[in-house]
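Note that one protein chain of the assembly has been removed; the remaining protein chains are unaltered in position.
And now, chain A:
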Amino acid sequence: MSRSLKQVAVLLVALLCLDPHGRVGSAPICTHGPSGCHVPSLADLFDRVIQHSARMHSLSNDLHSEFEQYFLPSKNHIGKIYRKCHTSNILTPNGKENAQKLAREELTEVILKLLMAWRDPLFQLHQSMAHQQDFNSFSSNKALEMGDMAHELRKGVEKVAEKMRVLGMLGNSVTGLSAAEAMLPISDSGEAMSDYELLYCFRRDSNKVQNYLKILKCRIVPEHDC
């Protein structure tokens, strides 16, 4: 009798201890905010993400100016200006007011769409720059770094969106962007875009992303009479 009781007790203890939902879980290490480690607030997350996007934009600007030095394109030629970026299909607000008028979810979605659309083209850009001898290794490294940054930024923005959703700031209309959004960088004539065009487009798009994130932050985390 006592033996069977002992066995049952042992079993119970074992079950309790080995309960997967009890201890063995992928719970975050910092569960308590003030006493434990510092859990970044939404504002912090936004700050990080904005910093990251600023660096990315700065890098794209550097590469673009390097390119311009190399090739010295005619600056004001009409035909050159009207290049069609592959992200032109994405409807983006083209002013401060327009961006402010846009709903948060839509703005977040636009940001994510943009970042997603650049995943493959940046990789392509790095590949083609690495193969060409016109560029020194610095440039191709920058391109690689840029691609990585875009990837990380996208992950970061996804995390922010997740957090916002958790906090109830975002409605559920934000669709998880599927990878089916792969957009190939094809210019008007159907050929693949050149490196210079890619850089031009990315510089513009990274500036967009940066500004949209700032506007979004201002709306989500109100401060400084934003």
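Keep in mind that, in the parts below, a contact is a pair of C-beta atoms (placed from the backbone, for glycine too) under 8 Å apart; a residue touches a chain by one contact, two chains touch by 3 or more; residues count from 1.
To be clear about the criterion, contacts and distances are computed from a predicted model.
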Record-based protein name (UniProt) of the chain missing from this complex, from "Growth hormone receptor", "creatine kinase", "Autophagy protein 5" or "Sorting nexin-4": "Growth hormone receptor"
Which of A:Ala54, A:Ala130 or A:Leu144 contacts the chain that the document leaves out: A:Ala54
Per the touch definition above, residue among A:Leu42, A:Ala130 or A:Cys218 touching the missing chain: A:Cys218
Hidden partner chain, touching residue among A:Arg104, A:His126, A:Lys142 or A:Lys208: A:Lys208
Positions on chain A contacted by the hidden chain, ascending: 50, 54, 57-58, 61, 65, 76-78, 80-82, 92, 94-97, 204, 207-208, 211, 214-215, 217-218, 224-226
